[in-house]
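So the structure is just underneath, and the comments pick up after that.
As you look at this complex, bear in mind that one protein chain is not there, while each of the others sits in place.
What follows is chain A.
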Amino acid sequence: MDVSEQLETQKSKYKSIAVEKPIPLQYDLALLAGFDTNALDESRLKNDTDNYLKEYTRDGTQLIINQIFKLPITSSDLGIMAELPEQTTVIPREKPLPKPKPPTRWERFAKAKGIQHRKKSKMTFDEATGEWVPRWGYKGTNDDSTNDWLIPVPQNDDPFEDQFSKRHEAKKERIVKNEARHRRNIEDAEAELNQSKGIDARSLRKAELQRQIAMSKTATASIGKFDKPLEGEPKLKGVKRKFEPSIGDVKKEKELSLNILKKIVGKKGDIVNVRKAIAKRDQ
């Protein structure tokens, strides 16, 4: 029996999977994308738009699928899987790069003096115990309150002073001082930012102080009612309530109240009484 004819007809039903393109396509298979740089056939595009676009799309899709079948293929319970390569297309970031933070006072000082930051590991080796301990923080080597069981009294010092509590106090003080510096750095950065925006730091500070004065004035038993005003003190202006005139725009008022009504009644969605509707239908 000769089946070659049948095979031929069967084959002619489908197009060949080989697609010829003058310039080969570029692929980014991680995105399942192919980039065709070939020129379009303009006359066909104009006269036979639909068919041409369909053919063009089919060819492109065929090429991508050909590429996918060239990838390493594994079969599992879920079916046959092709392992997609790493993405090669670089997608631009959505947001602009973050602006550099303004340098702190220490950073400025270090730069002026040419001090360079050397990276130190967090853990240090404690030779006394033979263990690795963090340089700072919980159970750190610089946490001197936990390590020493005895502190020698320095010369010329009061022998009855508690050296442990002294050390503790000193640490507390250092923490407070550091916090103040941190705050100052933030304020400096803010002032710089304002300056770049054209806002005067002095007037900003003035307004802030005035606000604070106004607030502190009400912090008496009489809410500042019987306090003597200071000389040259600015008069405080409250927020004035503003109402629409009694006889105003009729249309606007009506529209406004209808809008409010729509919001109130609309959200309940009581246009259709479902129970009643079902009862009516079943009758």
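The definition used in the following text is that a residue touches a chain if its C-beta (ideal position, glycine included) is under 8 Å from a C-beta of that chain, and two chains touch if they have at least 3 such contacts; residues count from 1.
Throughout what follows, contacts and distances are computed from a predicted model.
Of "Proteasome subunit beta", "Glutamyl-tRNA(Gln) amidotransferase subunit C, mitochondrial", "Exosome complex component RRP45" or "60S ribosome subunit biogenesis protein NIP7", only "60S ribosome subunit biogenesis protein NIP7" is the UniProt protein name of the chain excluded from the display. Within the complete assembly, A:256 is the residue of A:65, A:186 or A:256 that touches the hidden chain.
The set of chain A residues touching the chain not shown comprises 243-248, 250, 253-254, 256-258, 260-261, 263-265, 268, 270, 273, 275-276.
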